[in-house]
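Here the complex is missing a single protein chain, while all its other protein chains stay put.
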Amino acid sequence: MNLLKKYEPQIRELKFTFYLIRRSPLTLLGLSIIIALILVAVLASFISPYDPNSIDSVHRLKPPSFRHLFGTDTLGRDLLSRIIHGARISLVVGLVIVGLAAAVGSILGLIAGYFGGKMGEVIMRITDIFLAFPYLILAMAVTAALGPTLMNAMLAMAIVWWPMYARLMYSEVIVIKKMLYIEAAKSIGVRKGRLLFKHILPNSLTAVLVQGTLDFGAAIMYSAALSFIGLGAQPPTPEWGAIISDSRHYLMFAWWYPTFPGLAIFITILGTNLLGDGLRDVLDPRLRRLVE
Amino acid sequence: MTNQGDVLLEIHDLKIYFATYEGLVRAVDGLDLTLRQGEIRGLVGETGCGKSATALAILRLIPCPPGRIAGGEILFKGEDLLLKSEDEMRNIRGDSISMIFQEPASALNPVYKVGEQMMESLLHKRRMKSEARDRVLRVLEWVGMPDVSRIFKQYPYELSGGMQQRVMIAMALLCEPELLIADEPTTALDMTTQMQILELIKSLKEKLGFSKLLITHDLGVAAEICDRISVMYAGSVVESGTVDAIFSNPMHPYTQGLLKALPKIYEDTERLGTIPGTVPALGSILEGCNFSPRCGYRKLHCDQSKSELIKIDEDHFVACCLYGQGK
Partner (left out) sequence: MDKGNNFLRVKDLKKYFPIQGGLFKKTIGFIKAVDGISFSIDQGETLGFVGESGCGKTTMGRTILRLIEPTSGTILFDNVDITGLQGEALREMRRHFQMIFQDPLSSLNPRMIIGDIISEPLVVFGVGGQREIEDRVDELIQMVGLMKEHKNRYQHELSGGQRQRVGIARALALNPKFLVLDEPTSSLDVSTQAQILNLLQDLQKELHLTYLFISHNLSVVKYMSQRITVMYLSKIVETAPKVEFFKEQFHPYSKALCSGVPTVDRQFRKEKVILKGEVPSPLNPPSGCGFHLRCFYVTDQCRKEPPGLREVSEGHWVACHLWKN
């Protein structure tokens, strides 16, 4: 009970956020998709009708039927089960990549934005260099250098993605630094450390959250792309991109094979985009106040 | 055609409600207002009293949803604006009724030159380009701009706050509106610039004879240039009359409280009078008078029913049951 009272203001804010989300059908749709994804991923073992790796050479490349709702792949494995387990992989992939990139990038951006000076310049020029390259090419190069496994692909993508967050955080910090409440904090004697973590950081997290949501979907897509060309998940991992890669030779006569994993990717990205866009509006302090 | 002294704008029992997170907000709840040809009527009130909503409603600029006009009528030259179609309203806006906003900097488009922006509204009415240009230059002169041909070619950010506000006024006057609505036109300006703009408005009224609805929270400004004033509280008018009547003989307890709370430069006030309590939250609905929780003269009757505007004098109305029974 005490806990509830302690977090009462935060709970109030959360309730209001949900109210705003409810008012926007598209955002609600996005949120629903993501929640569905998470549920599918967590409950994969329970809801999957077959073992994703159980080979059945008799029923190879069967079209969708009651036994196999999404059909089977070239080794007779049930496609639905594989896609369900693929959701688990995608969830982890998205979280790890975005989590790492956001964490590293935000801290560097925070330092660069607040302290400025030579260190800030150096950090921002490094981000410039990274951002000058096409993302996928760079990610491919790093993955190839590290060795083609899913782990390395995730690491590579995080390495190539952090500059985006550094830049995002930098621009947020630059704006927040000039706000009146920062000056007020200085006037009551707040030191640099507390200023950074208690005042500047919490106010800049919204942008990171919104970007992270959008990037979650993108990360899954890039990871699928890397798996597609063989640099990411290796067989028999049921990663969505890998499944599509397997299906390359059978496009002509097994339409279900690439379609369903493709749909899974499409719906996931649709969900993150809708949710991310909606969150951007919902969390914008000015728009919130307007509604209040 | 209306003559001086005729009623130009009449608002009866206007109700504007908004659907918000906390529930229904009655921004305007039964507003009555009259504006005559050739006069400046002030709509005075504090934050949240509904004055800006009223102004937007006249031009049908209230976003619906979440807002909606729940009742009443707005008669402009005898026709109800609330019943007009969007196309008809579009013709009226900027033409017969014009509006000036509070922050001139954000009302002017920063990527277009001043002259271009001003000509745009004229060109829509199918005037020739050269004719439009001449008119713009002439109106800029009317508002006292030095060197109008240079201003014509400048961008808004190159002008100072006072000049931007003059441009706004000029834009509003381009099509010779009969009614000008000004929402806090001088709040964002310096004191000396404010004086200049107020003088300008006064002199323009003499010269061009338009009528004006001035929305402000600044009692002093209202007293300086308005002919008549309506005092608003929590969504309706509590007192209305000529400037002299209201400020030398305020009848409603709220008006009295406001005047006591105002620091005056010609008086040596020991202590400012305060109105106990705070402005009611935007959602609260009371059976009776909205002001009674804070009123020093509160009686049982006040909490039971709202008071209508009662005529005290030829041109002085109060909505307070102290002066007679309401409905």
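Letters A and B mark the chains as written, and numbering starts fresh at 1 in each.
As a working rule, a residue touches a chain if its C-beta (ideal position, glycine included) is under 8 Å from a C-beta of that chain, and two chains touch if they have at least 3 such contacts.
Since the structure is predicted, the reported quantities are computational estimates derived from the model, not experimental observations.
> Tell me which of B:Glu88, B:Glu131, B:Asp190 or B:Glu287 is the one touching the absent chain.
Here the residue in touch with the unshown chain is B:Asp190.
> Which residue among A:Glu13, A:Asp51 or A:Asp128 touches the omitted chain?
Of the candidates A:Glu13, A:Asp51 or A:Asp128, A:Glu13 is in touch with the missing chain.
> Just to verify: which one of B:Asn91, B:Thr269 or B:Gln304 makes contact with the chain not shown?
Of these options, the touching residue for the absent chain is B:Thr269.
> Go through chain B and note every residue touching the omitted chain.
Residues touching the hidden chain, for chain B, are 46-47, 160-163, 190-196, 198-199, 217-221, 223-224, 243-244, 247-248, 257-266, 269, 271-275, 278-279.
> If you put the missing chain back, which residues of chain A would it touch?
8-9, 12-13, 179-181, 183-191, 194, 198-199, 202-203, 285, 288-289, 292
By definition in this document, only the chains that are shown with their structure count from here on.
> Return the distance between the CA-based centres of chain A and chain B, expressed in whole Å.
The mean C-alpha positions of chain A and chain B differ by 50 Å.
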